[in-house]
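Complex shown without one protein chain; remaining protein chains in place.
Naming follows writing order (A and B), and every chain is counted from residue 1.
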Amino acid sequence: MFDFLEPFFFAVFSLGIIGAGVCVVMLRRITAQALLMALTFASMAGMFLLLGAETIALFQVLIYVGAITILILFGVMFTKQDDRGYALFFQKQTPWAAAFTLVIAVPVVFLAFSFKDAITPSGKGGDLIPLAGSLFTDYAFPFEIASVLLLAALVGAIVLVKRDEQ
Amino acid sequence: MPMGPFGIDPVIWAVLRLVIAVGLAVFLVLNGALAQIFLERKIQAVMQDRIGPYHTGPFGLLQTFADAIKLIGKEDIRARLTDAPFFLAAPAIVFSPMLASFVVLPFGPDFVGANLNVGLLYLTTLGSMTVLGIVIAGWASNNKYSLMGGLRSAGQLISYEVPQILALVTVVLYVGSLSMVDITNSQPGPLVNVLILPMAFVTYLIAALAETNRNPFDLPEAESELVAGFLTEYSGMRWGVFFVAEYGEVTVVSAIMATLWFGGWHGPGVDALPILGVLWFTLKTYMFVLLFMWIRATLPRLRIDQLMGFCWKVLIPLALVNIMATAVLILAFADPRLPLAIVNWILVAALVFGLPFTQRRRLLRFRARTKEHVAMRDVRLAP
Partner (left out) sequence: MSLDDLNTVLPEVVVTATACLVLLADAILDRKLARFWLPLLVVLGLISAIFSGPITVASHTAFGGFVVVDTFTAFFRVLFCILAIFATIVAPEYLERRAIPAGAFYATILFSTVGAMTIALATDLITIFVGLELMTIPIYVLAGMARRDRYSNEAGLKYFLLGAFSSAMLLYGFAWLYGLSGTTTFVGIAEAVAKGGLTDGATLVALALVTVGLAFKAAVVPFHQWTPDAYDGAPTPATAFMSVAPKAAAFAAILRIMIGSLGPLGLDWSAVFAILAAITMTGGNVVALVQGNVKRMLAYSSIAHTGYILAGVAAYQAGASASAAVLFYVFAYGIMNLGAFACLIYLDLDGTRGASLDELNGFARRQPAGALAFAVFLISLTGIPPTIGFVAKVFILQPVLDAGLVWLAVAIALNAALAAFYYLRVVVHMYMYDVDANAPRLLRTDLLSAGLGIAGLAVVVIGIVPDGLYRWALQAAAPFVR
């Protein structure tokens, strides 16, 4: 009965991701760009939902929309709010960049269809317990290294912005 | 032809169900807001030795209705230099996550919109999205006070999200589920979670106050400094939507506290009469709503540095210690309730008795400095 829903939502979300992503690059207003980025993230969460990974979708929204976008807006508000006369995208190199991108993107898109057997999602991403279990057993090492990475990034961010000692 | 409930075609039923559910939620939220505004005004009045609204209807009960009608009837004003799309979208961005939160609240044994197995995560996620709307409202108003309000809101809410989530994690560790229904069912008796995990509760309570922009954390809309913060440029029903959203948020966090720490719908007589659960749940929720109002009438507003300092230097370290202790104790003991309770109450005591101590030291230092100043001035003024 509702078979049409999944492709429909897939279309909506992909449009959200790609459209908002393109706008982020092309628009002139940095606040709008930040918000459209939030839309991209939210559409990504929608994709995760379609794949049956509710937990990841929620984390995606929690972290990317709820925290990262806010922090970006927080930073944007400290900057000058004049609209630029140009978008970052339209510079001297644009024709070259466009041509180069086309040369690379078109084959990639076409070759994407040559996937023989794509992996079907298990649909078990909503279950938190196996997710947490594999994170702390199989993936324990990359997980811990990621935490070291966050620590390093934290230290780095503080070093780069800390006031000079008197 | 397949039949849905009430003999309605399932396709139509699916849509109809959605409409009914959203309508119910909106109805709930709006009524809740109306009731809360009335309560708030009355309670504040009592605490400040006033009468409060009394003119419209019996005991002034209809005053909020009158206000609501006034708000709706007002002209929709948008200042010319505001950023139209964002300015218009902001109230909706604040309102809709709040509304969506009601889906997973367990009102009673069978009165749950959706029993998500990640319900708590869902609530946290939606709570974090509200900030986006406030920040946008502050920015789109194109007004420095609004901008300051938005900035404060962003800084404050992101900071307090951390202890809030840490507090929730403690409970989840103990209960072993993120589902609101499971959490409610885990505490059927009088031994509710607040007796075992009071530290998590205190942490969450404080963080929730900040998360909902309530006193003493209402810096984003501090009227004595920022006119009305991010609300400055809003009027009419747009302003009303922000207000309703705020009261809705208060209801949601109160409901979370009632569920996680106070047994949700459980109470005497629920087994016999499930509908009684709704009553218990509502009562418990409104207990916190009233607590919020009491706090608002009592406490002065914090300064932004105190706010941040308290979060990062006090609340988060304590919450982290609490998580660590909880995890270890749960692993170490087959029945971790007693040790957990001991550790948690010790932490609460440390917070409650430690805070005045640190503040006292700061006060003493301040006094000493003032004395020094006075002495120096006297020296200068001496002939």
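Keep this in mind: contacts are C-beta pairs under 8 Å (C-beta built on N, C-alpha and C of every residue); 3 or more make two chains touch, one makes a residue touch a chain.
All figures in this text were calculated on a predicted structure; none of them were measured in a lab.
Looking at the complex as a whole, the chain kept out of the display touches A.
Interface note for the absent chain: among A:Ala98, A:Ala132 or A:Ala146, the touching residue is A:Ala146.
Interface residues of chain A facing the missing partner chain: 107-108, 110-112, 114-116, 118-119, 136-142, 145-146, 148-149, 151-153, 155-156, 158-160, 162, 164.
Just so it is clear, only the chains that are shown with their structure count from here on.
Chain A and chain B have Cα centroids lying 29 Å from one another.
Per the touch definition, chain A reaches chain B in the complex via residues 1-2, 31-32, 35, 38, 54-55, 58-59, 61-62, 65-67, 69-71, 73-74, 76-77, 126-128. The touching residues of chain B, counted against chain A in their complex, run 10-11, 14, 83, 86, 116-118, 121-122, 124-125, 127-129, 131-132, 135-136, 138-139, 147, 150-151, 154-155, 157-158, 161, 178.
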